[in-house]
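To start, I am sharing the structure in question, which I have written as structure tokens.
Note that one protein chain of the assembly has been removed; the remaining protein chains are unaltered in position.
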Amino acid sequence: MHEAVRKVAGDAEIRRGLVKLQIAPLIDNGNAVPLTVTVDSPMTPDNRVRAIHVFAEKNPLPNVLSVYFGARAARARVVTRIRLADSQTVTAIAELSDGSFWSDTGDVVVTLSACLEDIV
Amino acid sequence: MERRQRLFGYAVGNDHGHVSPGPGAPARRVRAAVCFLLAVAQPAAGAEIPAEERRSGYEFMSRETRSMQDDEATNPGVFWLLDGEALWKRKTGAAARACADCHGDARSSMKGVAARYPAWDETRRRPLNLGERINACRTGRQKAAALEHESRDLLALEAYVAHQSRGMPIIAAPDKRMEPFLNAGRAAFMRRQGQLNLACTQCHDERWGKKLAGSTIPQAHPTGYPLYRLEWQSLGSLQRRLRNCMIGIRAEPYPYGAPELVELELYLMWRARGMRLETPAVRP
Partner (left out) sequence: MARAVIRLPSTARRGEIIEITTLVQHPMETGFRRTQLGEAIPRNIVRSFVCAYNGEEVFRATLHPAIAANPLLAFSTVATESGTITFTWSGDNGFSVTQSATITVT
């Protein structure tokens, strides 16, 4: 996962703060986990969020989603549903217009459905 | 004792490839041990859940999954509803007839229908579930080929029709003709089966609300079918879900379309009488 993060942030320091990652700590099924990422930013032309990148450390592929905000975006916020292969920590990294990077994490416990079906 | 536990260890739980075996394995052994204890306990008694204690599977889900069901902009079942609506209006078969040609606007003509299914069919002298009724119309009235079980089109039509009864209470009207089938369904629900020698009633009447590995055991009311199951990542029928359960207890599942599955559905709907339909529901 660190390599994937470096591809996005380069050598920049990633600070904790500004970003709020909302995910349920215990979820019914790892196939569709609701996730909301919000960044505290005035979203003015010279002080805004360029992008948000989400990573899941224990998934077979750590990248989950990258979103990019255009000039009309008034709120740096995205809501989606993700897949988690296992109980793990999910990380959201925000890239600001001044080149700084900020992050937040969320720990999730993924339970297994009781009655699994054989793949047809 | 040792040998039996290892057998359950193999029997219970399959990796799907996207789930790591690590943390799951201890949970599977616990589940196997629990099932083993149940298996040697007394034979299935089958005490019915009192009416005031009945709860839909909706109430056993997390807040997030519930809002996924409630919001039509986030409930993936909506895609099947849109497909069903299109199919309802499409002329098909040698008779070149659409459902709408006989039934008009489904929003009025189909209101309340799914809430009283399975229903008696005089020609076949047995109850039919909604999917079978739809196919009966297709072959009999539209002169078209029957739709395959669990096919996209059949699920779409089932979902669309059942959705017209969303919010309405399930009706189990007393019908002497259906009694033998209802009793057969009840007997199937109470009967121990499979390698784990479990009866539906042991989990769903006697142990609902308790945990099976990481999941809470629901009461097993078919209040939202066809539904979008997160485990399937798709919409599916009650028959698919019943087959899942049978596979889960290591019993040979009845094939799609089997009369036993319709009898079970008849009993389950009777057991859920008065509860409101939620189609298309979302479940884990």
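As written, the chain order gives the labels A and B, with residue 1 at the start of each chain.
Rule of thumb we're sticking to: contacts are C-beta pairs under 8 Å (C-beta built on N, C-alpha and C of every residue); 3 or more make two chains touch, one makes a residue touch a chain.
Source: prediction; values computed, not measured.
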Options A:L18, A:V33, A:A92 or A:V108, residue touching the unrepresented chain: A:V33
Subunit B residues that touch the omitted chain in the full complex: 16-18, 71-74, 76, 78-79, 82-83, 233-234
For subunit A, which residues reach the chain that was dropped from this view? 31-33, 56, 59-61, 63-75, 77-84, 118-119
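Here, only the chains that are shown with their structure count from here on.
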So what's the Cα centroid distance for subunit A and subunit B, whole Å? 35
Write out the stretch or stretches of subunit A touching subunit B in their complex. 24, 26-34, 58, 60, 81, 83, 85-87, 111-119
Taking the complex as given, what residues does subunit B use to touch subunit A? 13-14, 16, 18-20, 22-24, 27, 31, 61-65, 68, 212-215, 217, 230-233, 240, 243-245, 247-248, 284
